[in-house]
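What follows is a set of notes on a single structure, which appears directly below.
Excluded from the complex is one protein chain; the other protein chains are retained at their positions.
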Amino acid sequence: MRAVLRAFRRPMGAIAGGWLLAMIFVAVFAAWLTPYDYDIQALKEAYQPPSPAHWLGTDEFGRDLLTRLFHGARTSLSVSSIAIGISVLCGMVLGAAAGWFGGRFDRAVTVVVDLTWSFPEILIALILVAIIGPGTTGTMAAIGVAYLAQFTRLTRAQIMMLKGETFIEAARSLGAGNAHILFRHLLPNALAPVLVSAMLATGDAIILEATLGFFGLGAQPPTPSWGAMMSAGSALVFKAPWIILFPGLAVAITVVAINLFGDALIAELDIRARMRRAA
Amino acid sequence: MTQPLIQLRALTRRFETGGGWFTPARSMTAVRAVDLAIARGEVVGVVGESGCGKSTLARLVLRLIEPTSGQILLDGTDLTALPRAALRAARRRMAMVFQDPYSSLDPRYTVADVLAEPFVVQRRPMDKGAAEAMLADVGLPASVAASHPHQLSGGQRQRVGIARALALRPDFIVLDEPTASLDVSIQAQIIELLSGLRDRLGLTYLFISHDLGLVRYFCDRIVVMYLGAVVEVLPRPDAAPRHPYTQALMQSNLSPDPSRRRAIAPLAGEIPSPFSLPPGCAFAGRCPRASDRCRTERPALETAEHPVACFHPI
Amino acid sequence: MSALLQLSGVSVAIGKAHLLEGIDLALDRGQILGLVGESGSGKSLTAMAAMGLLPLIGGRVTAGEVRFDGTDLSTLGEAGRRHLRGRRIGFVTQNPMTALDPVQRIGAQIDVVSRLHLGLDKAAARARTLDLMAQLRIPEAAAVAEAWPHQLSGGMKQRIVIAMALAGDPDLIIADEPTTALDVTVQAQILQILAGLVRDRGLALMLITHDMGVVAQLCDRVAVLYAGRLAEERAVGPIFAAPAHPYTRALTLCIPREGMARGSLHGIPGAVPSAAAYPAGCRFHPRCARADATCRATVPALSALPDGGLVACHHAEPGAP
Partner (left out) sequence: MISYLIRRVLMLVPVFLAVSVIIFLILHFIPGDPIDNLLKVGSSPAARAEMEARYGLDRPLPVQYAIWLGKVLTGDLGTAIVARRPVLDMIAQALPHSLRLGGLALLFSSVMGIGLGVVAALNRDRWPDRAIMGGVLLGSTMPSFWLGLILMLVFSVWLGWFPVSGARSWTALVLPVLTIGLGGTALVARITRVAMIEAAGKDFVMLLHAKGLSPLRIQLRHVLRHALIPVVTILALRIGWILGGAVTVEVVFARPGLGTLLIKSLSQHDYPVVQACLLMLAMAVMLGTLLGDLLQAAMDPRVRAALA
């Protein structure tokens, strides 16, 4: 936790962290930041390019894009972070169990995980949304499952690596049981790299959410999400490019910020080598 | 004769590797039928080169690795037959100090956490001020208790490792190359410390090392291993070697005295792979005294005042 | 006449860390100089400076000069220094297991040196390689030359590294802890080979080691480094018999000798300071029994001893045996 604060002291960390905090702020207070409503149509105002009244312009229904972007941040950020949160939890349990017990269970998990890992996340998510059905819940579940392999792999690799450390042997020589070794040594040491990679994956998940939204499988209208906004804008890209431009930029900048802040965290926690070895 | 504190009977460990889709199955005997008795208060050294099985032996004695066969008796109780709970209780009487003072401490633990761990694990109350006393025992100031391992020097870390080993006041400590990763000036400090602790607390040591000079300085009795088997047990540190391998080890050990220069007369060849050992004496291929018998028959360790496993001892 | 390798007042820094200060060393053909010290003393850095390889690790010489065969290395360009390396200075690394390119065959790794520096063609270079391998008593040299590094044992790899060092027909070999990673019986083999090179070919050998036994048995002169400074530099006989610097004396008392009684070993209290925390004055003073106010305040200068050695201590022993 202290490393997060220290990461803010690095110049890149401060800029990236500032952007992320701003995004969280607009997501939480979206309703109070602009004079417009995200869902009231004003067809007379449709297709307005950016102007002092509508900083980012309006869409085909005359809705203010900045307002929708703020509300979209709420959907996009919450969907991707909740999905990744669940994915990390499951992945850690699965990966820790595989790394800890080894043997046949480990081999079975490894085969399945390696197989899914070599498939693109978008494909897994597409199929899953097709099964579960579109909407925010479906998107969350699909993203969660799509990233499960990554966290399982990483946790397993960490546990395997740590298992060979002498301090584990030292604990055993004192008479430590499995629970002590797992919960007092292995998991606490594995936590930092897994959490940092979860943060980085949240960035990828934002892109994934947007892509599902583009296919019309994400949040359903009228709920604004960055992906849904781009989906609507894609048909109008030649007529009103600003509709699709700004949500895309929001995604790109946010993901860059997540990556930069993650880099700062990795440097602060001094875990670069461990993250690379496990990748 | 009184009962030895530790007695190993035909202790053996084999390792199997591979056998999967892409790697052929191979097996090696890391430790082959080792018999050894250690009396209370004794310092027994185990010396040998890489692959001789000394580190595996150290872990077998504490049952950190399960033996393939054989027995480990602590005060007459067979550790290999103990159920988990009883083994945990027995671990209060034994401890280990590891070679690498960097990886033997959890990087997330403070020194105080490290010292408390034995009590937590064994569910024993820890007295107030116990940590300070433990640190004082190994010559560290109480102020290091709040430090993390990366803030300490190698020598200080190894002292913390020793304090952890002493926490539950064991009778028997396995020292696995405790000074091999330290500078010589620090190595001497640690050896002095271990020596003093033994005298004060009446400890029994099994001291593993590749450094014959150090073993001869520190130990009462010396076990020489080569490729998993004991080839000789020197009853006194200054005893003359009887096995050709022990002799070669002694000649390879360079004396830090320029007035006593010797021509370096190295042993030919290198240690063969433990996965493909010849049928006879493992040392036969490099031994200047080897005969046909050595190449076909494996010599047993004789039981004598000065045991040696060789058909042509010196 | 100047020596083959001469370091005069050499200081080295990496970034802001001043890691070596005022190192004076000289080494001639047919001589073995032992460079002794604990970790962090600057032994390897001295070797890098002697080979002009400091830029590789981001280091630079900040004072003094390194002369090889009379030429100041700093006056040579990078290309000139490169011609020195491999051609006139051979290098033997600490860990033979990682010293060879794992994806190149053994022979090619040796060939390249004579092809590059002696201008030999492919066939001549290979002939020279095989000849060198045979001289180093590598059995079945032709087969080994076609092998991959992972197929050889540690001792065999170290012989290959030595063959690489010899392939350019150098005048000086710098060996950085050449036997530390090897088993003792193999260590003896390698030391025998290195000593033979000096005896038979008249090479100069700089032998970096922390093993006082190796120093005592092999070296002609010994330089003791402590925390980036030279503590003492003398012929091997007197430095063991009557060390002038308290650190040298303490170092010799750290190693168990034949027939030493238990309890007579003496460690040096404290630990080697890190470069970030070098103490003022003599850097050894916090661990020295003889330290006084002068030692804490003033850096001791190197002074000559009657036997031609150098020592940097305010309370040096006369050093006469």
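Quick notes on this one:
By written order: A, B and C. Residues from 1 in each chain.
By definition in this document, a contact is a pair of C-beta atoms (placed from the backbone, for glycine too) under 8 Å apart; a residue touches a chain by one contact, two chains touch by 3 or more.
None of these values were measured; they are calculated from a predicted model.
When the full complex is taken into account, the listed residue touching the unshown chain is A:111, out of A:5, A:111 or A:195. Within the set A:105, A:119 or A:183, the residue that contacts the chain not displayed is A:119. When you scan A:4, A:28 or A:127 for touch with the missing chain, the hit is A:127. Considering C:141, C:161 or C:225, the position touching the chain not shown turns out to be C:161 (whole complex).
In the full complex, subunit A touches the omitted chain through residues 111, 115, 118-123, 126-127, 130-131, 133, 203, 207, 210-211, 214-215, 227, 230, 234, 237-238, 241, 244-245, 248, 251-252, 255-256, 259-260, 276. Annotation for subunit C: contacts to the undisplayed chain at residues 51, 53, 56, 82-87, 89-91, 93-95, 98-104, 112-113, 116-117, 148, 150-151, 161, 164, 168.
Keep this in mind: only the chains that are shown with their structure count from here on.
With centres set at the average Cα position, the gap from subunit A to subunit B is 50 Å.
Once the centre of each chain is set as its mean CA position, subunit A and subunit C turn out to be 53 Å apart.
Separation between the centroids of subunit B and subunit C, computed from CA atoms only, is 32 Å. On subunit A, the positions that touch subunit B within their shared complex are 165-167, 169-177, 180, 185, 188-189.
Remark: subunit B residues 49-50, 153-156, 183-192, 195, 210, 212-214, 216-218, 238, 248-249, 251-259, 261-262, 264-268, 270-271, 286 touch subunit C in the complex.
Those residues of subunit C that touch subunit B in the shared complex are 38-39, 153-156, 183-189, 191-192, 195, 210-217, 236-237, 240-241, 250-260, 262-263, 265-269, 271-272.
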